[in-house]
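Note that one protein chain of the assembly has been removed; the remaining protein chains are unaltered in position.
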Amino acid sequence: MLDIKSLMVFYENALAVNNLNLDVRKGEIVGVFGSNSAGKTTLINTIAGLTLHLKWREQRKGGQRITIVGAQLFEDEDIGKLSPSERVKKGIVLCRERHPVFRDLAVEENLRLGGFLIKNQAKVKKSIDLVYSIFPPLTKLKTRKAGLCSGGEQEMIAIGMALVARPKLLLLDEPLLGLSPAMQAIVVQALKDIRKLEVTVLLTEQYARPIMPHIDRGFIIENGTLIMSGTQEELMDNPEVISAYFGM
Amino acid sequence: MNKKELLKVTGLCKNFGGVKAVDNVSFTLYEGESIGVIGPNGSGKSTLINLITGFLKPDSGTVLYKGKNITGIAPYKAVNIGIARSFQMVRPFYNMEAYKNLIVPLYSPRVKKQLKGGSYGDRDEVAIQLLEDVGFERESQIPYKMTGSLPHGYLKRLELARVLSLEPDLVVLDELFSGMSMSEVASTVPILERILKEGRNMIMIEHRIRELFRIVNKIICLNFGKKIAEGTPVEVMQMKEVKEAYLGSEADSIA
Amino acid sequence: MKAGHRKERIDRGIKVRADEIFAISSYREILYLMGPRLLAIMGLLLFPLFRDVTGAYWQTVGFIACIIALLALSWNFLFSVGLVSLGQAFFFGVGAYFTGYFNHFLGLGPLFSIPLATVCGAVLCTIVIFPVLRLRGIYFALITFALPLFLMRIIEATGYLGGTEGISGLQRLPGLTFSVYVSVVVVLAVTFIYLRFFDTDYGLVLRAIHDNDMSVLAGGLSVQWYKAQAVFIAALPATFAGALMTHHYRIVGMPAFAMEYSILPLTAAVVGGTGTFAGGVLGAFILVPFSEMLRAFGTLRIVMYSALLLLFVVGLPEGIYRFAQRKYFQFERIVPLEEEKQ
Partner (left out) sequence: MLLESMLVFGLVNSAILMLMSFGFSLTFGLSGVANFAHGGIYLLAGYLAFFLLRTLGLPYLLAVIITVIVTALLGAAIYRLVVIRVRGIALNEVIATFAIGISILELFRWLGFITYEFSLPCIVDGRLTLFQTTLDYQRILIIVVAFLMAVFLWALTHKTRIGLALLGMAQNEYTALSVGIDSDWAATYSFALGGAFAAIAALMILPLGIININIGYEVLLIALAVTVLGGLESTKGLILGCIILGYAQVITSTLIAPHWKEAVYLAAILIVLAVKPSGLLGKFKELEERV
């Protein structure tokens, strides 16, 4: 479904992603693991088109030079030059790290904005109801300003927003970051529900542990370079991986 | 009890747009103690710290520090009487070399007096020493690099170094471990233990419960701004409210 | 650019050879480092001696350029502390009116009235700005933009300090060459002092405020108090510029708060490169002669400044100085990507 071939991303002279190959097949949940500043966020932003947007902006400003090289194929189509909104239309939707929501809008409005590109309002309504069924706690918060919700609730809104956009490929950037164990459990549970919707998921995480049982395959990157990839079982069997990313 | 009260918080409240972020929280920190604050996201942990350190003014309630009322004190004054905090989101000075970051706290009235000498260079040596204490390799280029180019884990430790440079009596740490790698966390825990041994006190917000329990001897659990539990780590973990609100059903497998 | 390649910027010369330590080994390298600076300093110092060559008119232009350079220096200082001023005319006008008041009403000679006006003006400016120092970014800019305009209105409305007429007939300075010399020396001195100042720990604290004021607070320093000190230090050259200019032309009036003294330094600072002291001075020395050449166009001049300002903000946001510095110290090369793959 998604095929990334020898992707390299430079911020000025700094290499953020180095010659990375990664593929996601339809219906899978794929995890990208790595410590902080390993290049996970850059990778996922590049797939969502945000890095390209930033590159354009920096070009206009004459600021730092961002270089993106390599092939990005989505359903055998080159998406390397598409803007973020065109990628959303194609079905690649990103939920950024640290639960970014529209803080001054009500929860319901947030979700409606998720379906911004969908013209059919009835469809949006249906998707929103679906989100409420995945995250029941949101039902009670419909009219509350998102900025006043707790971090866990905001994460639910953020994922919900992405779901309303009807993604084929959902990108989740550190969905568990900074969440309490109880909240992590809810998000992991939601992941199972999302899978049932036939949405393919690519997610990044620092600590693989809570999410590991639910992924099909995983990639481990370090300093922008892919150091290992494999199925869930292969990764679980590797003692090095376990000590570095599972904290055992 | 003949232990001396260091910090006494009574009935602290703070509203944000009609939502009670901190709702009538009281606790006491005795000298030689350290407290861990846990709770779900948005339960008011950071707000509580902001209220204590003066970054926010409480709607009601009082904060007593060494018997003096410091409710709503200006943040820099709080630092100068010995309460130093770290930020959850790192806030370094990105356009300076890493060690230069510490010149600012070293210039504060609290520390300035203790450092003899003039304006050039004298503080640099102290700053580099401090960075070494929190695990920056002295021999490497890292302390001299531009802060903006450092990995996140280093920024977190820089944040810790800034707190330590202020020689605080009360160290307030807001999710220090979030964003650190496993090995970084492992190497930071002994530093915190050493700080406690030096006779400093600590308040710590943390999600990494296992590490937290090694360091603190008392836990407060918040939920929706209210204090729902207080006690030793072991006690708190047994409480039903804490399990429901914070740990969830999979508590045992995660913590 | 060829496919599979990308452009890279690399430091040239000394810096690359010895990563952090400057090892100066030859006259050539000393010249490489010092040359541009010496050239600028010598040029400025020698300029007033060539009155016969340049003529009195261009000497006056040089004088005005120095005045604007001082205002630009002041602007850059404020900028380095995270305060963006859209109203340098405020400082300028306060200095001008103070010296006018001292000279006209108290009868002090320029030797006393100028320094006194510089200090008193800076104190007054600091006091006026103090309550709004908590503001950041755009808010602060809005206030400074409004300040000179309002002061102008108040003087107009109340008729104090000469009202719309202004105060004229002030004591004269020894002459044009004297004024030019004083202004040139002060510009050089202020540039030097400011540059050295930011290397001290105290200067570092001020720069830190620009970066992140919350962290400065958490470091135990009162941001507002340090900002107030910064405003005072930054106001000094600006109020001095106002005072000197007033005595030079022997009149002070409402034009001292004119938009021109806000826009020109701002443009100079932006053209030269925001946050660089030398850049601001460079900008002033490019801009003022340029504007003199445009004098024939009357009010269209302001349109042209604005256009220039726009051109630089959009086209070369880093400013001439940084651009030149980069070209001087760095070179670019095309690197094939294959080499960097691990």
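Remarks
Read from first to last, the chains carry the letters A, B and C; within each, the first residue is number 1.
The definition used in the following text is that a contact is a pair of C-beta atoms (placed from the backbone, for glycine too) under 8 Å apart; a residue touches a chain by one contact, two chains touch by 3 or more.
Remember, predicted model here, so these are calculated numbers, not experimental data.
The chain that is not drawn here is touched, among residues B:S34, B:Q88 or B:S178, by B:Q88.
Of the candidate positions A:L7, A:I79, A:A162 or A:L176, contact with the hidden chain is made by A:A162. Residues of subunit C in contact with the chain left out of this view: 79, 84, 86, 131-132, 134-135, 137-139, 141-143, 145-147, 149-150, 153-154, 156-157, 259, 263, 266, 270, 274, 297-300, 302-303, 306-307, 309-310, 313-314, 317. On the side of subunit A, the interface with the absent chain consists of residues 48-50, 53, 57, 60-61, 83-85, 88-89, 93-96, 100-105, 109-110, 112-114, 116-117, 147-148, 158, 161-162, 165, using the contact rule stated above.
We take it that only the chains that are shown with their structure count from here on.
Averaged C-alpha coordinates put the centre of subunit A at 47 Å from the centre of subunit C. Mean C-alpha positions place subunit B and subunit C at a centre distance of 41 Å.
In subunit B, no position touches at least two other chains.
Those residues of subunit B that touch subunit A in the shared complex are 16-19, 38-43, 149, 151-153, 175, 178-183, 207, 209, 224, 244-251, 254-255. The residues of subunit C lying in touch with subunit B in their complex are 19-20, 199-202, 204-205, 207-208, 210-212, 214-223.
Residue ranges on subunit A touching subunit B, taken from their complex, read 14, 35-37, 144-145, 148-155, 177-186, 206-207, 209-210, 243-245, 247.
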